[in-house]
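One structure, pasted below without further comment.
Every protein chain of the complex appears in place save one, which is left out.
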Amino acid sequence: MKTLKKIVSVAVALALIATAVLALASCGEAKKVKIGVIVADATGSEALSFRNYYKEYIEQNYAVEFLYSDALTDAEAEKAAIENFITSGCKAIISLASADRPAQIEQCEKAGVYYAVASGVLNDDEYAKYKDYKYYVGAIGPSLDVEYQTGYEMAKAQIAQGKTKFAIYGAGVGYRIDMHVQRTAGMLAALCEDESTTYGGVSIPGAIIGSLYTDGEVSLSKFQSSKYELVGYHALWNFGDATWQANLASVVAAEPEVILCAGTGLSVFGQAVSGTNVKICDIDSFTSDYATAMQNGTVTYLAGKYASSIGPIFAAVLDAVNGHAVKTEAGEALALGQSYWVATSYAQFEKFQSADSVANPIFNKTLLDTVVGDSISYGTFKTFVETDRTPA
Amino acid sequence: MNTPTLSKTKKTARGIFGTLIIPVAVGLILWIVCAANGVSMFSNAQSLTIFVRGVATVMLTTIALAINLNSGRFDFSLGSVATLSAVISAQITLNAGGNALTMLILSIVFGILLGAVSGGIYVLLRLPPIITSLGVALLYEGLAFTITKGSNVSFYGKTDVSGITTNVLYMLIIIAAVLLITIVLFDRSRFGYRYKALMAGQKVSVNTGIKEVSNAVVCYAFSGALMSIVGYLTATSVGIISVDILNFGSIGVMFSAFLPMFIGGFIGRYSNDKLGYLLAAITMTFFSMTYSALSVKSSTQSIINAVLLVVFLIYLSNEKTVKDIAALKHIRNLFKKKTDGETNND
Partner (left out) sequence: MDKVKTNEKFSKRQKLISLTPIIGLVILLILYVVIGIIKDINFKAGFEAIVNQSVILAIVATGAIFIFTLGSFDISLGASTLVSACAGGLVYNATGSVALMLLTCVAASLAASLVSSVLGSIFNLPVFVTTVAMMSVLSAVSEMLITGKGGNQIRISGLSGLENIWVKLIFLVIFTAICVFVFEFTKVGRRQKALGGNPVCAKLTGISVKTYAILAFIMAGVGIGLGGFLTAVRASTITSGTASDIGMNIFIAIVFGGMPISGGPRSRIYAAIIGSFSIRILSQILTMLLAAVPGANGIAQIVRAIFFLAMVYLASMNYRTKMLPR
């Protein structure tokens, strides 16, 4: 009994001391603005590049502290993460998770915490509803139109090269992830510009998009064309599932000239296509794996986001937290578009990769400071975001 | 005069029939279904590789699950052992240089260690194994995430590491080796006899001096070794290890092995349960290949697999009743009673 009491008392004392030490360790630091970042993907290369930019560059140059959530897969998890951030004293939330953006905005508005969308946008209806919310800073990222256009241009570039035999990797179409649906629809729409080609009997982009949302996949039987072949379709990331692997192999075995990927195509197909003539076109980010793939010719087209592209939304959030929120002339939240950098050769890829790194980002402190401060006009900020910063 | 020989022949025939009926019947039926839809399970050059890899993965997972489950030990940590052993061996191989064999050996070594630690936690804490396995799953998932700093491990371009999983012969060697070692260890060794004794009667076995603790730890370590091979095969075949498995993201692996385990146990009555696990793995991989050939949606696949599991379990739990019904025994009995009654009246 005595021994047990001793054990319990010692354990309690140790726990209290350890946690107090850990807690006190952060006490001496100057007050930093806490910003919570909620993410849907915590381990992918694009997600990590964004995180490294915020944690290793922005935190070193501004008096801010970023708190990151786990990978959030549904609305309830997003809500819980935001609750935790509000508890921790976050003044703002930057969202890279989109299970339920309206609920996120409402939650932040109620709590008096600023909210912004990075690397994405609200749709028109959502923007109309929330643009006047006091704590909604805005959204900066590729719009759904840009996502569609990116997929479209990627497919058009392959058509221009004379390719006729395609496969499509829809990534998260099965989960109806908006950007993946739009990209995939863009690819199909580009193919359907040919007179003989339809998807589900239609070639109008809106109808194709609707079909993808309804089916949650690209149905090969719906693709009709006398000019092009669509020999395979694959989606999702069930790496450990034998059926998924078998389907992947059958797509590659059908020997498409190129696999048009709505995202993470290299992670999925890289291993499977090595040693074959199948090429990959993808919409992802500028990582070392893509460098290798472009160098060896596996990836022939890459539309990518660069890590510091989430710099402007940080600047907007910081202005809002400091009491100088940037609003449109009508006093509404920001809704500004960004586009992708497109590399079609290794030389171009190298240029892009070296143009934006953690040590030397495109949106560095000098540039960001031009829009961080009081009385930044909407026009200045809009120009700042929409200026083409593609390396020459 | 030849009755004993006939009886032996009959037994052997019954054994062969019982062993092969499920994989052969399923294979035939699915082949017919595919043919009727104008597709084939083996439609391209990679099909055989995918098939053999699928068989290897399912067989290893099933044996790993069965080793402990047959002794009443649920193990939710199988998937986390596979992932963590693959992560560690990948980090070492990719950073220090190495080939496929190096990575495989490292995986197995770490798999044994991780399994032994899992078993060690169970025997030290003396908690129900389902509880310790939940804790171990959380621990290993967290470790995999922390070691990689939350970044997926990519093998893109590292073809020297993935050499084994693209070679059918190597994978067949793995299957044969694992099967042989498992049969020798669990059916032909002193360890195996003790394992079976503990399975059949824990109390009496312990009272007769069988060292339950070391037996359990070895079982966990062996299970860890098998799952490490699964982790290696999966990682090197797809080219990436996803560490986004926090909050029990890895436990689905365990559930997928239930049906092959029951099928294997059924086949084991006619021959050997380890052979049964191999044949069950072949059966389940036939299904996977068919789903892919027919582009069956994942939700439909889940329902089919669930229904098969329940139906098979219903059969196993009510075998005598099912056989009686199949033999129309009741009707025969009724008929027999009636004719006996008529004869007596006559």
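Note that the chains take the letters A and B in the order they are written out, and that residue 1 is the start of every chain.
Everything below uses one rule, namely that contacts are C-beta pairs under 8 Å (C-beta built on N, C-alpha and C of every residue); 3 or more make two chains touch, one makes a residue touch a chain.
This one's a predicted model, so the numbers in the text were calculated from it and none came from an experiment.
Of the candidate positions B:Asn99, B:Gln202, B:Ser271 or B:Ser295, contact with the unshown chain belongs to B:Gln202.
Here the missing chain is touched by one residue of A:Ala75, A:Ile159, A:Val202 or A:Val358, and it is A:Ala75.
Per the touch definition above, the residue from A:Ser88, A:Asn123 or A:Ser288 contacting the chain not shown is A:Ser88. Summary of contacts with the chain left out: across A:Gln161, A:Thr214, A:Ser354 or A:Thr383, the touching residue is A:Thr214.
Think of the hidden chain as still there; on subunit A it touches residues 1, 4-5, 8, 11-12, 15-16, 19-20, 22-24, 26-27, 42, 55, 65-68, 70, 73-77, 79-80, 83-84, 86-89, 99-100, 103, 106, 111, 175-177, 210, 213-214, 216. Where subunit B meets the missing chain, the touching residues are 71-73, 76, 121-123, 125-132, 134-136, 138-139, 141-147, 149-150, 202-203, 206, 212-213, 216, 246-248, 251, 255, 258, 262, 299-300, 302-303, 305-307, 309-310, 313-314, 317-318.
To be clear about the criterion, only the chains that are shown with their structure count from here on.
Every residue of subunit A that touches subunit B in the complex is listed here, in rising order: 41-45, 48, 70-71, 174, 236-247, 249-250, 252-254, 266-268, 270-272, 274-275, 289, 292-293, 296. Contact residues on subunit B toward subunit A in their complex (touch as defined above): 43-47, 49-50, 53-54, 57-58, 145, 148, 150-152, 154-157, 159, 162, 234, 237-240, 242-244, 246-247, 253, 285, 288-289, 291-293, 295-296, 298, 301.
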